[in-house]
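A single protein chain has been omitted; all remaining protein chains appear in their positions.
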Amino acid sequence: MALPEISLDKIEKEVTNSQIWKSMFRNWPWQDTARHRARHIVDNVWLHLHPAKIQPRALRWTFTWGLGGISFLLFLILTISGVLLMFYYRPTVELAYQDMKDLEFAVSFGIFLRNMHRWCAHAMVTVVMLHMIRVFLTGSYKKPREFNWAVGVILLKLTLFLSFTGYLLPWDQLAIWAVTVGTNMAGATPVLGNEGPFANLLGMTISNDVRFVLLGGTTVGANTLLRFYVMHCVAVPLITGALIILHFWRIRKDTFSAAPLAKNEEKADVWPNLVVREYIAAAAVTAFIFFLSVYANAPLEEIANPNVTPNPSKAPWYFVGLQELLVYFDPWIAGVLLPGIIIGGLCAIPYLDTSKKGIGYYTWSERPFANAQFMFGIAFWFILITIGYFFRGPNYFWYWPWESWLVHKPVSAPTWSFSLPVGVTLLAAYGALGMTLPRLIKSEICWRKASGAFLGLFALVGLWMKFGGDISTWRVVTVGVLLYLTFLFGFLYPQRYIRDLDLPRYTITQALVLMQMGVLVKMGLRLGLDVKYILELPQFNLNI
Amino acid sequence: MHRKLFYLFNFLVLGLFVAAGVVDNHREWKGYQKQYKRMEISRLEGELASADAEQKPSLELALKTAKAMPIRLRQAMSPDLNRYDRCVSCHLGIDPETNPAQVNAYAEHPFKAGDIPEHKAHPANKFACTSCHQGQGLATTMEDAHGLVKHWEEPLLRDPYIQGSCVRCHGNFEEIRGTEQAKRGKALFAKIGCIGCHSMKGSGGEVSVDLGDIADKPASRIDWSNTGPLPPHQRNILNWIEMHLTKDTIELIPGDPHGHSCAHLAECEPVAPSGMPPFYEELSYEDAQALTTYMLGMTDKKLPKEFKVPASAKPEPRYADSIEHGKAVFTKFGRAGCHGEGGASGRRNFNALGEGQDKTRIHEVSEMAKGREPTLTKVVGTYSRDELRKKLHDGVAPSSIVKFNPDGPTPPLFMPSWKTKIKGQEMEALLDYLFSIAEKSGEEW
Partner (left out) sequence: MANPVKRKDFLWMGWGAFAAFLGGAGAATTRFFVPNILYEPSQKFNAGKAEDFPIGVSTLWFKQQRVWIVRSAQGIYALWARCTHLGCTPNWFISEMRFKCPCHGSNYNPAGDVLAGPAPKPLWRCRVEITATGDLVIDKAILENRAGVREKAPFFAEYA
C-alpha cells in the first residue's frame, strides 16, 4: 500500500484555515498591499504604538540613531536578566556577596547574566543621556512635545536612581562606599538633612533626617540593602514602567516623529520600513551586549567592610561628576542644590525656548544660543565625570591617569576665603550685572573685539598676578580660560540672542545661565587662587 | 542593504549566544574530573586483571562506581564556620564522597591524596577546607580558588604558613604535632624581644602596633608604596609581615626624615622612618617564615566555642636564683627588642646619637640610620642600683633622646616607663640580672 503523500503546502492550508488559527491571526493571509501594511501595524497590540505611515525623513538612521528604542530595549533586557538573577540572590548582608560569588562560579549562565545586567545598566544610562541630547538637538521638545520632554527628564532621573540602587546589591567594597558617598549627599539637604544648612530648623539629627529614611538607619547597612533591593526590583521599575507608557503614549499622540514633511513628500509605510530598522538596531545592540557579557567580566571587589574605607572612595561613574564638584562646593550645593537646579532647568527648557526654529532636524545656525548653552552644559558634565573618574586618586589629590596611585603627593596649599562684605559684594555684583547687562546693552557687540578686549584686560591682570602675586603660570591660565568662557557663554551669547525675550523667560534663562557659569567661575577661583568660599555663613552652615 | 544587516545581526546574536553557552559549559574543573575518572577506571581495571577470585567482586563494584562517577560541582560544607568550599571539585582524592578513604597513590596535582593525619583529625564535613588552608572556597577556577587574585586577601597557605591556622584554634598548639614552625616562631618572638615594642592583645610595649589581631589587618590599610615590584594580587598581610623580617624596614616605611611632604606649610616636622630594627640581618629566611607563621595565628575573628581548644595551664616557673629570675623578666618584657639579646648590642634608633656617625654627612639618611639604643652591657655599669631602678621607673621620653641631626626627626624608639609593669621582686631580680651582665662595675668607673 502506498504511503499517503505528505504535502507541506496542504498542511499549511489546513492549519491556517482552522478556526484556532483564524481566531488568533485576523489578517491572514498576508498580501503586500497598502491596506495590509497599514493593518499589520494598526491591528497588532505591540506594533500599534507606531502610526501606519511616517515622514520619510524620520526613517533615516542619522535622525534619531534609534536611541529611544535602544533605551527601551535595554530596559527590557535589564528586566528579564534582573528577574532571572533574583532567583539566586538574597538581599542580606550575610548572603549577598556569597550569592554574587555563586553566580560567578556555580550557576549556569550566572556570570553571563550578571555581566549582561551590569553592562546593560551602564549602557542604558549612557544611551538615555545620548537620547536626551538627540531630542534637544532636533528641537523635538518644542510645542506640542514640552510635557513629554519633562516626562523624559524624570525617566532619566529614575534611570540613574535604578542604577544607583542596583549598585549596592553586590555588597562589595565598591558598592558600599559608592552608595555611602552618594547618600551622604542626602544628609546635606537644606532643612531636611542633618548636615545641611538650616538643619536645626526642624531638629534634624543623624537619626531622623531624610538620609536616615533613605538608608533605614544611620549607616549603609542591612536595612539599606533591603530597601534598595525593594526599590530596585519592584518600586522604581513599576513607576518607570508607568512613565514609559506615558512617554510612548505622548510620542504617538504628538504625531510620533517631529521630522518635517516637505511640501510634495508622501509619507512612507511604517511596515516594513521603520520596523525593519528598529529590529536591526535591536539585534545589533543585543549582539554587542552579548559580546560584552561573554568577554568582559563585571567587577567584584572584597566583601563590604564598614570599618575599612578605600582611598579614594568614588561614587558610580554617572555621579562622579557631582563628586568632583564637592572639591569646590559644600555638599548641600554639589549634591542637592545643583542636581536639583539641573533637573529643574532641564524640565524648563521647552517652556523657555519657544522659537519655532529647528523642529525635527539638526541645525546650528538657526538656534545658536540653545545649542551652545546646552552642549556646553553637556560637555561640562562629561568633563567633570572624566576628571572625577580618571584624574582623582588617593585623598582626592590630582593624579594624571598614567601616574601610579602609590606615589605620595605633597600636602595641598592652604585655602582662603573672602571676608563677608567682599563676598557679598562679589556675589551681588555677579548676579546684578549678569542679569541686567545683557538686556541693557541694546546694540550688537562685535564678538571678536569684545573677546580681544577681555583677553587683553586679563593679560594685564594675569601679568600682575604672576609677577606681583607670584602665582604660577598654569594657575593664571586656568583662571583666564574659565573667566573667558564665562564671559562668552554668560554675557556675549545671552546679550546677542536672548535680550529681546519676554521678561519672565529672559529672567529664568539668564539665571540658569549665570548659575551654570558660576560653577565654572568658582572652579577657576579654587584651582587658580585656592579660594575656598566666596560667602561664608557658618552659623547657618551655609557656605558658597 | 537592510537584508544583509538583518542576516548579519541575527546570526551574530545567535553566534554570540552559542559562544556564551560554550564558555559557560567549558569549566576548568570538568577537565580535572574527567581525567580523574579515567585514571580511576584504568587503575581499577588494572587491579581487576591481576586480582584473584576473592577480590574480584569488590573490585568490580568499585569499577562500576567509578564508571558512574558524575561530572558535577562538589563542595565541602561547614555551616558552623560559614565555609562552603569547592576545592573538592578538582581535588577529588580528598573528597569524602568520591574517595571515602581520602588517600590514594597518585603523585600529581590535583589528584594526589597523601596520608595526612590532620585531615583525619579535622574531617571535611565539620571544618570544610578553607578554615585551615585559606584560599577562596567559593571559587571554581584554580587561580581564584587559590586566592592569588586581586580583591581576595586570604591566599592559599602553603607550608609552613598553614601552621598559623593551628594557632588560631589551638591554645595548646605547642603540644600538638605538626606545628614546629609556629612553635619556632613563638620562641623567636620571645627571644628577639618583639613584645618590647609590640603589645599582644593589650599587654606589651606601646612603641608600635598591637599584634594581637595582626592577621586580620586589611590590605587597604597598608601603604604599599615601598614594597618594590610586588604585584597587586600579592598585596596581602602575609607578605607584609614577612617583608618586615626580610627587608630593611627603613626602606619599607621610609617616613619623611627631611620634612619634604609638608615643606610649604608653616609648621612642618620631619617624620622618622619605621623604628623596627633590621632583623633581616640576623634572622634566616626560615626564621622569618616561622615568625610570620606564628603571626598568622593572631586573629580576633570569632570562632564557635566548640572549635576552640584551650591551652593547658602552665606551672609556675621556678628559678634557681635571682639572676635567672631577672633573665626571665628581661625576656618577659621584651628588653631584647631594644637592647639586643642579653643586652649585648643596642638596636637601631633612627637619628639618635650613636657611634661612628659622620658629622659632615649629618643630613644623609644612611648616617642618621646609624643611631643606636644603648648597649646595656656597656652602660649598666655606670649606674648605681638606685639610679638604675629610678631609670627603669621613669623611662626615657623620645624628646629627651639626644639627636644626631638636630633638624632631623625625633628618634622613634624610646624607653617606656616600667613603673606600673615591673615592681617589687621582679624589679629586684631584673636589677640583679642587669648588673650580672655589666662589663664594668661601678667601682671601675
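Letters are used for the chains, namely A and B, taken in the order the chains are written, and counting of residues starts over at 1 for each.
Definition applied: contacts are C-beta pairs under 8 Å (C-beta built on N, C-alpha and C of every residue); 3 or more make two chains touch, one makes a residue touch a chain.
Every value quoted in this text rests on a predicted model; they were computed, and no experiment measured them.
Undergrad: Which one touches the absent chain: B:Q33, B:S165, B:Q181 or B:S208?
TA: Touches the omitted chain: B:S208.
Undergrad: Which is it among A:V308, A:I341 or A:A372 that touches the chain not included here?
TA: Final answer for the missing-chain contact: A:V308.
Undergrad: Touch as defined at the start, partner being the missing chain; which of A:P56, A:G216, A:P272 or A:G431 qualifies?
TA: A:G216
Undergrad: Out of A:N208, A:N297, A:T436 or A:T507, point to the residue that touches the absent chain in the complete complex.
TA: Here the residue in touch with the unshown chain is A:N208.
Undergrad: Just name the one of B:C268, B:I323 or B:I437 that touches the chain not displayed here.
TA: B:C268
Undergrad: Residues on subunit A that touch the omitted chain in the whole complex?
TA: Those residues of subunit A that touch the unshown chain are 206-208, 212-213, 216-219, 221-223, 307-309, 311, 395, 408, 411, 538.
Undergrad: Which positions on subunit B touch the chain that was left off?
TA: 202, 206-210, 220-223, 253, 255-256, 259, 261-262, 267-273, 397-400, 409-410, 412
In the analysis below, only the chains that are shown with their structure count from here on.
Undergrad: Taking the mean of the C-alpha atoms as each chain's centre, how many Å separate subunit A from subunit B?
TA: The computed centroid separation for subunit A versus subunit B comes out at 48 Å.
Undergrad: For the complex, give me every residue of subunit A touching subunit B.
TA: Residues 98, 101-102, 104-106, 108-109, 111-112, 172-173, 276-277, 279-280, 283-284, 286-287, 290-291, 293-294, 300-302, 305, 308, 310-311, 406-408, 410-411, 413-414 of subunit A touch subunit B in their complex.
Undergrad: Quick check: in the complex, which residue numbers of subunit B touch subunit A?
TA: Touching subunit A from subunit B are residues 2, 5-6, 9-10, 12-13, 16-17, 19-21, 23-24, 73, 84, 86, 136, 138-141, 144, 151-153, 218, 220-221, 224-225, 260-265.
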